[in-house]
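Notes for the one structure printed next.
Every protein chain of the complex appears in place save one, which is left out.
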Amino acid sequence: MAVMRYQQAVRLAMTEEMRRDPNVFLLGEEIAQYQGTYRVTEGMLQEFGERRVVDTPISEIGIAGMATGAAMAGLRPVAEFMTWSFALSAMDQLINHAAKITYMSGGRIQCPVVFRGPAGVGTQLSAQHSHSLESWFAHTPGFKVVMPATPADAKGLLKTAIRDNNPIIFMEHAGLYGLSGEVPDDTEFMIPFGQAAVRREGTDISLVAYSRGVQMCLKAAEALAKDNISAEVIDLRTLVPLDMATVVASITKTHRAVVVQEEWRNVGFAAELATRIYEQAFDELDAPVERVAGADVPMPYAKNLERAAIPTDADIVAAAKRALA
Amino acid sequence: MAVMRYQQAVRLAMTEEMRRDPNVFLLGEEIAQYQGTYRVTEGMLQEFGERRVVDTPISEIGIAGMATGAAMAGLRPVAEFMTWSFALSAMDQLINHAAKITYMSGGRIQCPVVFRGPAGVGTQLSAQHSHSLESWFAHTPGFKVVMPATPADAKGLLKTAIRDNNPIIFMEHAGLYGLSGEVPDDTEFMIPFGQAAVRREGTDISLVAYSRGVQMCLKAAEALAKDNISAEVIDLRTLVPLDMATVVASITKTHRAVVVQEEWRNVGFAAELATRIYEQAFDELDAPVERVAGADVPMPYAKNLERAAIPTDADIVAAAKRALA
Amino acid sequence: MAKTVVAPPTEDNISRAEMLDLYRLMLRVRRLEESVYRKFHEAKIGGYLHRYDGQEALVAGIVPQLQLPQDKILCTYRDHAHALACGTSAREIMAELMGRATGCAGGKGGSMHLIDPDKGFLGGDGIVGGPIPISVGVGYALQYTGSKNICVCYFGDGAMNQGGVHEAFNMVGLFKLPVLYILENNKYAMGTSVQRSTGQLDFVLKAKAHGIAGERIDGMDVLNVRRIAERVIKQIRETGEPYFLDVECYRFFGHGIGDDNTGGQKFYRSEEEVSKWRQRDPISQILRDLKHKGYINDEQIEAIEAEIKAEVEDAIHFAENSLEPPLESLYENVFSE
Partner (left out) sequence: MAKTVVAPPTEDNISRAEMLDLYRLMLRVRRLEESVYRKFHEAKIGGYLHRYDGQEALVAGIVPQLQLPQDKILCTYRDHAHALACGTSAREIMAELMGRATGCAGGKGGSMHLIDPDKGFLGGDGIVGGPIPISVGVGYALQYTGSKNICVCYFGDGAMNQGGVHEAFNMVGLFKLPVLYILENNKYAMGTSVQRSTGQLDFVLKAKAHGIAGERIDGMDVLNVRRIAERVIKQIRETGEPYFLDVECYRFFGHGIGDDNTGGQKFYRSEEEVSKWRQRDPISQILRDLKHKGYINDEQIEAIEAEIKAEVEDAIHFAENSLEPPLESLYENVFSE
């Protein structure tokens, strides 16, 4: 085990997979010579050369198409969006091409491509640079949607993603890049998709989240513990496929749930999660599922407004207390 | 009152508004000389001329940008997407520009633009031509999302949209274009946003839908009536703003609900609707909300598979019976 | 607009057998296309449906020269001809159009999404301009693996106005990838003539602006297309660099089944214009050449017609007697294993 930052764990996963499989290559804006906007790909050009670490023009449609086409032709591209906000320009290639080619071809074409990059909010990047869009991608059949919450998961899930034969939406959280944690050295350390992790056991209420939301839930659970409330924290890890079994098992024990999502509340992933909980565990619930989510506004720049637009651990604590009231 | 088709009602709304307000103009692919792919704009070039009915190249980014820019500069554009599927190419302009400029400018810029066109499924157009994407747009703050289910509503809601000072997502259903109904002649006939319509009264269960889903619910209600089940059918009309008061009032009476959506089930609008019902009427519910939605697959071409992927009135009947079991 | 260089009638270094092959392939395309509207009106085919009549030389003059399946082909929704030329059987094509399990995409794709990767055919695409960004990746993969193979990417004049096409052109020009772009310049995008869709009509200049060399050629004469393609394909294999052909052609029918030579068309092109172009029908032209050279007689013509008629009828029979995909397959192929 080595202790490293989330951002380093992402790099380690790519580096290991590129050493293992010569068909894996990287492409994106500023990932090679500039060493990555968030330094995620630092040193990779030096190790793997220009052919396998490809700087592209600022052409998100082209990047998405290049990655998809290369995957269709047998390579295993890992494409970086400098931030997921810029993927908005590439939606047609992502949705109509990457996500559908396997189905449209009746399974005759595989498309093993990973689209990755930072998402998330919190540093005053304002309205156009604060998307994560996981709700959109989870809505679209054909993608697996992966959102790691810890350094170890960043490594283990990304390795699984790179070896998967399908288009993967891999969303890192810029606000987690600096988070340190233990990461297995094992080059075969892989975390399977569709298996949620119970990050903290508890008996009174289930807090269900993913990505940075998990870290907020852990903080909230600490705070709740001081009030003698025992919260269980579930990290979904992948939104598609979704491990409802772990969620339902937890709620069968706690009978109460808070679902957490950073992005806009309306028609967000948390609504799907809540709905599935009702569909699969209605009789277990002693209170309505509480939903904690971002404000339905374009992200404001001003620090105080931004803070008000983003859910916090205090919001989760309050929601848990409502559910237990 | 004149009897006309849904598609004609859309045209009538545009025609009346263009006669009334010289700042209203149309743009899109094949809308002028070709008279519209679905003939929605038939005759409009002849009445209003090239300046106000503008044929564009096949440039969805350009169309969205042109409409948004013209609205920012004081006109009231109505832009057609030949089908909503093609709006995927224009997401950055729609989401990062049209939907956000008012907020980002602290309210100093208005953006009165209508994006309209056919959406929906059902005629074997296969995977790339079968989107409606209302769940995405409803997820994004800054848009009002309008989905008429009848000819009269097509007229009344579109007129309201054109006079609204905000970006409007106006989704017609290609499968409804041929539907006939009475449409008020009144050139001031406008249907306010955020007011659902009770299309049929009932006491046993609430069927909540929009767009073509409403027509399916009405058929389902007929069938249920034969089994002595009295279904209330609610047409949401606008997803943003959403009239939950009418929905909750209905459920307070019926204590059971089916929510209906044609598009992909996962993280779709129906999940939001179900979640809000639980949040606002948990104690009124005698059974879990039943969700009827499209299959989570890229739309297959084969007729039998396509049929299996799309929800039907029979599915609604079955869902209602489950809720009442 | 750049003036098309109509090639002088050079003596092509082409054998009788090759000429007959070109004729046969173009005729197979034509006869297959002629059957599909009929089947649509019988409600055996659904969705959108786009015919290639008039443009046959663009596939016949190019695809047979490729090294399939190592070379790769991408094209638009107007893709029946491309599939046939790549070697997909008429049976699999027709079955796909009818949404049968035996179709080349198992019935899941339909007319706009014919595909046959085993033949190097990476498929049609329903999105205008959609295949061009994909071609960057296909070209990159060919270069990455050090092969001398090329990607041929077809698209329409209307697609030149899609942003993704320009992003992709620039990347292909910058990375110097082995892609041959074939602009199927039939002068119209649905009802919009090129004069009404572009601010500047020289499409070759648009490619050059991104660093891709190219030329405009006549695409109604299959021998001309074949000759130029031969040179250009060789050049791409040698240099690894992209090339762009703006190929002048014409579609004899409406845009698609919804614009079936009736209403719509009247608004955007005249009967005269259509019949003028029909006089340059690529199939009649090569037939005339074949006759002129004494390479074919009436009996042989009839024999070829009969053979193709049988092929098309067999395909229809096969498709109509094939099963629909099983309902359980609805959720299959969303993901690969």
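For reference, chains read A, B and C in written order, and residue numbers begin at 1 within each chain.
Here is the rule we go by: a residue touches a chain if its C-beta (ideal position, glycine included) is under 8 Å from a C-beta of that chain, and two chains touch if they have at least 3 such contacts.
Every value quoted in this text rests on a predicted model; they were computed, and no experiment measured them.
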By the document's definition of touch, the residue of C:167, C:221 or C:246 touching the omitted chain is C:167
Any idea which of A:19, A:51 or A:303 touches the chain not displayed? A:303
For subunit A, residues in touch with the removed chain: 29-30, 33-35, 37, 55, 57-59, 61-62, 86, 89, 123-129, 295-298, 300-305, 308-309
Contact set of subunit B toward the excluded chain (per top definition): 25, 51, 54, 56-57, 59-62, 64-75, 77, 92-93, 96-97, 101-112, 141-142, 144, 165-166
Interface with the undisplayed chain - residues on subunit C: 161-167, 169-174, 196-200, 202, 205-206, 208-212
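The criterion applied here is as follows: only the chains that are shown with their structure count from here on.
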Counting only C-alpha atoms to place each centre, which chain is farthest from subunit B? C
Where the centres are mean C-alpha positions, what is the separation of subunit B from subunit C, in Å? 37
Dist(centroid_CA(subunit A), centroid_CA(subunit B)) in Å evaluates to 30
Could you grab the centroid distance between subunit A and subunit C? Build each centroid from C-alpha atoms only and quote it in angstrom. 41
In subunit C, which residues are in touch with two or more of the other chains? 105, 107-109, 113, 125-127, 130, 163-164, 334
Which subunit A residues reach two or more other chains? 92, 96, 103-104, 141-142
